[in-house]
Every structure is written in structure tokens, then in C-alpha cells.
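Every protein chain of the complex appears in place save one, which is left out.
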Amino acid sequence: MDNTTGFSVEPPEAADAPSSESRRGFLKFAALTGAVVSMTANRALADGDIAFHAQDLSDEQLVDLFRTILKIRWHERTQADEMLSNPDYRGYNHFYAGQEAVASGVCATLRNSGPFDQIDVVYSSHRPSGHAIAKGVDIPRMCAENDFRATGLNGGYAAEMHLSDPDVGFIGADGMIGPSMPIATGSAFAFRARGSDQVSVVFGGDGTYATPHFHSALNNAKILDLPFIYVLENNLYHQYAHYTYSSPHKDIASAAAAYGIPSRVVDGQDVIQVYNAAKEAVDRARSGGGPSFIEAKTYRYYNHWGAPGAKAGELGAFGYDPLAITSFRPDREVRAWMQRDPVDIARRTLIEWGALDAAGAEAVEADVKAEIAAAFAWAAEQPLCTPEDGLEHVFTQGTVPARQFG
Amino acid sequence: MDNTTGFSVEPPEAADAPSSESRRGFLKFAALTGAVVSMTANRALADGDIAFHAQDLSDEQLVDLFRTILKIRWHERTQADEMLSNPDYRGYNHFYAGQEAVASGVCATLRNSGPFDQIDVVYSSHRPSGHAIAKGVDIPRMCAENDFRATGLNGGYAAEMHLSDPDVGFIGADGMIGPSMPIATGSAFAFRARGSDQVSVVFGGDGTYATPHFHSALNNAKILDLPFIYVLENNLYHQYAHYTYSSPHKDIASAAAAYGIPSRVVDGQDVIQVYNAAKEAVDRARSGGGPSFIEAKTYRYYNHWGAPGAKAGELGAFGYDPLAITSFRPDREVRAWMQRDPVDIARRTLIEWGALDAAGAEAVEADVKAEIAAAFAWAAEQPLCTPEDGLEHVFTQGTVPARQFG
Amino acid sequence: MTQKSWMYSVLEAVQWEMQNDPKMIWIFELTPPVASTPGRPVINLETEFGRKRVVNTGIDENWMASCCLGASLAGSPSATYIPYQGALMPFQVIQNVAGKLRHMTGGRASMPVTWIIEMTGQTPGFAGQHSCYEEDSYYAHIPGVRTVVPSTPFDAKGMMHASLRSPDPVVFLYPAGLRTLVEDVPDEPYEVSLEKAAVRMEGSDLTIVSSGAGMPEVVKAAETLRDEGMGVEVVDLRVLKEMDTDTLVNSVAKTKRLLTVDQSYFTLCPGAEVIARVATNVDGAKYKRVAFPDAPPPASPEMFLWMRPDADKIAGAARGLV
Partner (left out) sequence: MTQKSWMYSVLEAVQWEMQNDPKMIWIFELTPPVASTPGRPVINLETEFGRKRVVNTGIDENWMASCCLGASLAGSPSATYIPYQGALMPFQVIQNVAGKLRHMTGGRASMPVTWIIEMTGQTPGFAGQHSCYEEDSYYAHIPGVRTVVPSTPFDAKGMMHASLRSPDPVVFLYPAGLRTLVEDVPDEPYEVSLEKAAVRMEGSDLTIVSSGAGMPEVVKAAETLRDEGMGVEVVDLRVLKEMDTDTLVNSVAKTKRLLTVDQSYFTLCPGAEVIARVATNVDGAKYKRVAFPDAPPPASPEMFLWMRPDADKIAGAARGLV
């Protein structure tokens, strides 16, 4: 359709394409019991035309993928428990449970430590804690930040929706839908301008498709050949509307492909698929091949967000959402997706690949639980903020005057 | 690529597709002498798959198409002469010469008179005078407006870039690049909501492609099936940059097609081609078939804009533009396009179709010249504005206070 | 008369206008046009008027606002609810197109459009983008758009009727901090002027001027001060554009003391305009200005609550002035 485009563009059927055989063994097809359609089965899929990068990972690296998924999951479950049971807990969260494989698979392909002028940068969304953990943010300090503590990652100024840690290239969360995408292309622009092989990645939901920023980011990334990767987590809903309310595309990736940007649809529940697509995109970006787009089909288990004082099944908690009037998530849909849990899929794959055995997996999980419990315990003991500090950090130096007293 | 799309999308080669034979006679192929590539020859083309609506027009209607083109052309030439020679003349203009067939062909398919709740609306750009004339705006009052006269179309408040006449459905010019497109979808939204068969048309340049508004307008028009027609006049340049600086698409129409919007590329120098594509789009919109996109490949002869006191060949006049540093229009390119003049093409087609003979064409031209000369003469005698009136029309009623005296 | 919230009152006005003008449309994004109150029917514009007239869209507030503008230009009264996260997304089109269009066309453009723009603010825990209160100043600098900020359910309903009937574009600011406020509001349609401030309390020692979400704490402070024996006059601006200078000047000409209170950032908050208008018209008065500091609100409740103007701080400032 567009003869300026030399790229082979991912057709929407790609996620259903036959897998290549993996060196780690041919996996049995686990039939789906749920109502999930047009998703791949529960197996470590290599698309016919994505090189199967994950097969070359060491056992340690594969276990790390699994560990990251678990950290995100246990951080969420622990925080949800705090909200439901601890009257002193104040943090809120936009839960990521169900989507963990996306952040974990993508960030495992990035440079997450080293000097600031060499690490890759990640721009996150209003749903950042999974991305933050995967990018390597210090979890205890993140827990403290989410509970508004003075020693939190951002001194209690940020809370969940503005988490930021440039030291690990986590430029940060952004509560607005849209603006982060053009901003992320700006970091990519800087990398290209100064001849660096760094890569800029933005995570966004299906809700970002309709924003005007979608066009700006993709169009400029393509024209200027920027080392930019747009990871669109299509969890089917933007707040209270199904994505078909805002997009004429079945696969949003096809909108990106129209710009001539190599675009893939992957099963976001399968960390190996995500890893493979991300690795391909990162390799392309580093070598000057320009932008890529990855649409991960995924699902969140909980409501749009949760807050302290929540009661299960009520607004802001973990059941149906009474504000969801126009369109809401059917019970069967939630259950069907839960049957394809990213933790289970990763565990099973690793066991089948022999990277881990069942006991080993349990040990990792026990480790992670302990680490997360310790993080929350540390956070709960951190000092609260000093009121007057609110006048700091407006500019690099100095404080602004108090004005609230007249 | 997108299986939600049931439409057949115009391939970029369409403009080169073989023409269907016209009832009005098989036209000889007039070989091109210039360097214009990938454009159709000088003939009344019917695309293989656009119904050849124009062949069903009466001779009077065909002559009206020609007359509109001439009005625009003579308005411009007269205004340019005023700028170059009349020290009292104050109006400026973004010239449309070279592009006349686009406005003329499109507006001939619209309802341009009648009650406000039945006429079609047109949103124009910073280059509005051609669209205004084609939509039926009163030319003498437009001339007066362009010269800041109190009895001008908009009382001297508007001048060229904000010309507006709702009585003929010319909602108006807009000097900003981008905003008019979503606004135009809003009128279409209103038509659909109230069950009217009116149509909303926006004219924009190739420069509008890169704006974030492009995505907003097309995406929402498609999702909501709006009676909206986007006419993109691709004159190859947005101010001082070739359109390839801002678009990865050879045909911008392919960007629109990606939304599932029926999209066509037409030869913008040939009013018959433009008419056919517009008629198809209007028929579709009126019958509830949703939006359409038309990319007209065209060219402007003069500089981006012209102003009084101009000298030929200098900035703001009618030669090269010294501000055009990054990319400018090569002399050969300008000459090649001038060989495919929309006035000539229309005249020749009508003569070959027998709608007019050479003498008749001259008579029409003489009429038009006289009409335009009278319009400028009338305008030049209109009163100047009253300073204090600047405080009116901020709101529907009353005036705002003067503040400039303290 | 029924007890109604700000939002119920607004939707009641919208519902009446939509019932009486089949051309009218409503666009929304994440906040469905639904409200309920004891003793009155639930209002749900989407189910009542159907999806051709009431549409749930994607996350593109600039399109929402532009769509309504275009609908109004085509003769359809239109309204939209822009959630606070997108409060400035449509700024350019309102400022640069809607605000100028009537004037630029010499009076030809008619724009019966109302943008309900939510302002957050006053929510501890949500940093910056999710608890700022600042839109009042940005929108109030625009000529050609009526910018109002009703602080009571009664005003909200009456000003909504007036807005929807006006051929002028209206920015109708909704301070989300007022969402729990409830008062008796007539069930019938009525209009409240888009040009007048309201004197909420009369007194001769001191004038306090505020608006929107600032009002509840101002009224609380004023009651305390009155109990202490101070003659406090409280003015609720209600209308930011065109600001009602006469009411302000008349009050301060009497009290000779002016305290302005804003939840907006200090620099160029509405109170700055109030003081400037009064100072050029009244000689020898004394002035104080309470506002949020020129800093984004931090997430930490300790910092945020200290920075936010409240009744205690307002009363303190007033005592310092009189």
C-alpha cells in the first residue's frame, strides 16, 4: 500500500503463526479451556520470522526473567493486602498483575545499569510499578515512595504515578496518557544525534492509540529513523471502554505498520515471545535500523486502580467497577485470561526447558516473597515528609516562597 | 493488513490507471513536454473504478466548473497586479493559482445555498480565497474584506485568513494548520446526530499530514462513521519544506486508507477527476457511508504568500523565496507544472466535449474578467473601519472596555 | 426543590436542554454522564439520548473539545466533559480558534458550546498532574470565551442553563473538590447570569474574594471571623471572564481591606487580577493574597496539606490585615 516502505510488516495473524522449533525441545500444545480467542496457546512461541533469541539465554538469565515476573506479582499482592487490611497504609496503585510478562520480557533486553550516557531509557505510564521493577528500580525505596515517605525513591513527592529513577534509566512514570510518547522519541533523537547506541522505550496502553501523540511519535520516529521502541500493552480496555471504542484496528500494530515501522503482535502473557520481539527491536535500534512497534495482547486482573481502605468487590478495589457503565469486563473474560497466567506460563516453560525444576521454582518464589515482605517492612518504618520541603525542587536551586499564609 | 476494513483502498498507482471511455468522446492523449512524473496526462480521466459522474453534467454545469476556475484565477491575477502596482492597496493573499481545479471540482458537488440546516459546510485553510469563491462567497465583499473595509464580508475584522460566510456554508478560513480538521469532524458529528444528510468538508495542505490533528480527525471520523470529507491538496511543499520532510508516505492518501477510510489520489489539475472523486465521496457521506479522503496532487504557481509593495522576484512576491533555505522549488519543477494548467485543461476538455467552443470560452473569460474588475473597483470605494468597533463582536452582545488608555 | 450535588444539578440542566433541543449533543470520555440523588430519577444521558447524540470516545480531549466546537458552528448546541487529566489538552483550540472566531469573522460565527472542564486540586496523595488547581488563570486570560466557575450546586445548574443557551463559547470549570457539596436546588430550569459575582456574606471591615474550590474554606473562615466580631464581606467571583469589577470595587470602597484567596498557583492567580482591578479604582486600601505557592502539589499529604490554603490560614491572614 505504501511503496516507500521497505519493511516487512507483521500481519495480524503473526501471533497465530506456526512456531519454529526450539533447541530446548518441542513443546506440547496445551489446549485452552477459556474463551480467549486469537491468542497463541500456552507455549514458548517463536514466530516464524522472529529469531528465537531466548533460546540462547543462559539458565541464569531465564530464571531472572521468571524472578522479575514474580517480583512484580508479589509486590502487587502484598500491596493489595496492605490496602485491604492495614489501616496505616496509604499508598495506591494502578495494578499490573496479569501483564507482568510484558515489562519483564522487554526490560530484559535493555541496558539497565552503567553510566547515564550508556544505559537505555524507559518511559512508563500511569501503571508503572511493573515497568519500574523490571527496569531495576530499588524495590524498598519504591515501596517507601508509594507510601509517601521522605526516604522514598522520590522523597515522597512522586508517589506511584511519577516514580522516577534516572540511575537505572527509568525516566519514569507519567500519569498523563499521550505526552510520554513524543517525549520518549526526544531521548531517541538525542541518542541518534550524538551517535550513541542507546535505545528509548515507551510503554503505553491501548488507550494511547487514540491520542494525537500516537501519530506524532510514530511519524517522527519513522521519518528520522529514531532508536525508539513503542510497546503497546493492549489489555483490551482503557479505563471504562473497550479498545474498539477508540480504534478501528483489530490489531493496533497495523496502525503503526502503516508508517512503515516494523510492527509485531505478540502474546503478552508469554515472556519468551515478548523477549524475542523486544530483542529484535533493540538490535535493530542499536544498529541504526530505526523504530519498532510491539503490541502485546494482555490483560489486567484487577480493577483500573486500587486504594487503601478498599473492600474487595467495591470501587477502587479488586472486583467489578461500578463506574464501568458504558462497557465493563465480563466475568468470563477475566477468568479466561487468568487461565493463561504469565507466572504459570514462564514457570512451565522454564521447567520444560530444563532451566529450573519445580523445587527450584518454589525456591525462587520463596526468595522473592521474602524480598518483597522485607521491602514493605522497611518502607513502613521510613520517616514521613517535612511539610516545608514542598517548597523545594521546583527549580534546581533554592525554594519558592510560601504563599498560603498571605 | 487490517481486517476490520471492508473498503477497497485506492492504490497509489490509481492516478495512472487507464481511463474509462467517456460518452463525450475519446480524448487524444496530449503528450507532456515537462518534467512532471507520475501524473496523468492532460485529459478528462475517469479512474477505472470511479463512476464517471461528470459525464452526466449538463453543459451549463460544465461551463460553471470552468467559470469558477476562471474566477479564482482572475481574482488572484488582479490582486497580484494591485499589490505590484497600486500604492493604496493593502490586502495580502496566500495565492491559490495553479490549484483552482481542486476547490472548483469539490465545491461543485456540494449544496452551497439554502437554509443553514441543509447546506454543506466547508472548512478552509490559510489559503482560502479559492475555496471561498468556489463555495459561493460574494466576491466584491470578499475583495473589500481582504482590503480591510468596513463593508467587507466580515467587516474588516477577518482579512484573508479568516474569511467566513456561514450563509453559503463557508464556515471559513483558518490560519492555523491542524485545528480545523477535528473541528470539521464536529460539524459532521452534528449532522449525523440530528439525522441530516449534510456533509462537512475540510480543505488542508500536505502540511496538515504531520499535525497531531490528522490522526484525531481521521480516527474519530472512521470510528463514528461521520459524513466528513478530507480534501488534502498536496502541492508538494509546506512553506519551505518538501512534504517528504514530514511524511513517510509517497501518497498521503495511503495514511488515510490505513484507518479503513476510502481514499483516492487524483490529479488536482484536472477538474473532472476532482469532481468525480468528490461526487463519489459526497454520495457516500449523504447515504450514511461515512468519511472519505481525497488527495489531490497539485501545485501553486506563486510563492507561499504575497503582500502589497511586493516586487516581482522578491520575498512575499512572485518569484523565488529567499527564506526557502532548507528546500526550495526548482525552476524546472514550477515550469513543468505550469504546462498542466487547470484553466487550460478544463477549457480543452469542455471544448472537446462540445460543451463550449473556443469563442464561447473566450466570452466566459471576458465575463469573468469584467466581474472581477468590478469587484475590485467596488471594494476600493468601500469605507475604512471605525477604530472603536474593534471592541465589538468579542461576545454576541455588547462591547468590551477599552484598556489601552489606562 | 431537592438536595442535589453540583454534578447532579449540572446534568439536570443538560438533560432538560437536550430534551428541548434535539440537535444538542454531548461527548464524554471516561466520566459517564450519569448522576443520581435521593428522591429524583437517575440521570443517564447516554441511555436516554442514545449513542448518536451522546458518545463515549477515546483519550483525545482536544478532539472532544474541537468536535463540540464544530457541532456548535453547524448549529448544534454542544457540551463535553473534559476530565482533569486532559484539562489543558484542548487549550490551544479554545484559546486560538474558539476565543477569536466571533471577532475574527466580524460577528458571523455562532458557537453555542460549553466545555465542562474538571479541575482537580485538594486531593492529598496525588502529585502534580493529579492534584493541581490552576486552569482558572489559563482560561481566564482568553478573550471571547466566557469562563465561569460555579461554587454551589444552585449556581452550577443555573449557569449551565445559561451556558447552553448562549451563542458564546463557555469554559465551565468544575472544581472536583466540590463533589460532595449538596444543597437544595429547584427541579425546574432557571438561569444564573454569566456576568455577575455573588456577595455571600456582608460586612464592612474586610472583603474576602475567592472562587470555585476556594469558597468552602473561605466561608468557614469568614464564619469564624464573624463570630470573633469581624465584619466580613465575602465575594464569590463565579465569573472569571468577564470579571464583575463593580461588585469588587464597591465592596472594597466600603471595607478598604481586601484579602484574595485562591487554590490556584500564586503568580497570576485570579486574586492578582482582583487586586489589580481594585487597586486602580480604590485609593488607600490594604491588600493580602493567599494562594497555593508557585510549586506543583507534592504527593505527600504532609507537604500538600501544609501548602494548601485552608480556613485556618485564611482566618490568620484576615486577622493580620484588619
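Just so it is clear, A, B and C label the chains in written order, and each chain counts residues from 1 on its own.
Criterion: contacts are C-beta pairs under 8 Å (C-beta built on N, C-alpha and C of every residue); 3 or more make two chains touch, one makes a residue touch a chain.
Not measured: the values here are computed from a predicted model.
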Sort by label and list the shown chains the missing chain touches.
-> A, B, C
Given A:I72, A:M142, A:A158 or A:V265, the one touching the chain that is not displayed | A:A158
Just name the one of A:D117, A:D331, A:D344 or A:E362 that touches the chain not displayed here.
-> A:D117
Decide which residue listed in A:N146, A:S187 or A:N235 touches the omitted chain of the complex.
-> A:S187
Residues of chain B in contact with the chain not shown = 90, 92, 148, 150, 156-159, 161-162, 174-178, 207-212, 238-241, 245-247, 323, 325-327, 384-391, 394, 400-406
For the chain that got dropped from the picture, name the residues of chain A it touches.
-> 116-117, 121, 152-158, 162, 164-166, 171-172, 174, 176, 179-180, 182-194, 198, 200, 212-213, 216-217, 219-220, 223-224, 392-396, 400
Hidden partner interface residues of chain C, rising order | 88-89, 91-92, 95-97, 99-100, 103-104, 127-129, 132, 134, 137-138, 140-144, 241-243, 264-265, 267-273, 275-276, 279-280, 283-284, 286-289, 293-296, 298-299
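Everything below uses one rule, namely that only the chains that are shown with their structure count from here on.
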How many angstrom lie between the CA centroids of chain B and chain C, rounded to a whole number?
-> 41
Residues of chain C that touch at least two other chains are 57-58, 60, 62-63
Going by residue number, chain B touches two or more other chains at 212-213, 216, 219, 223
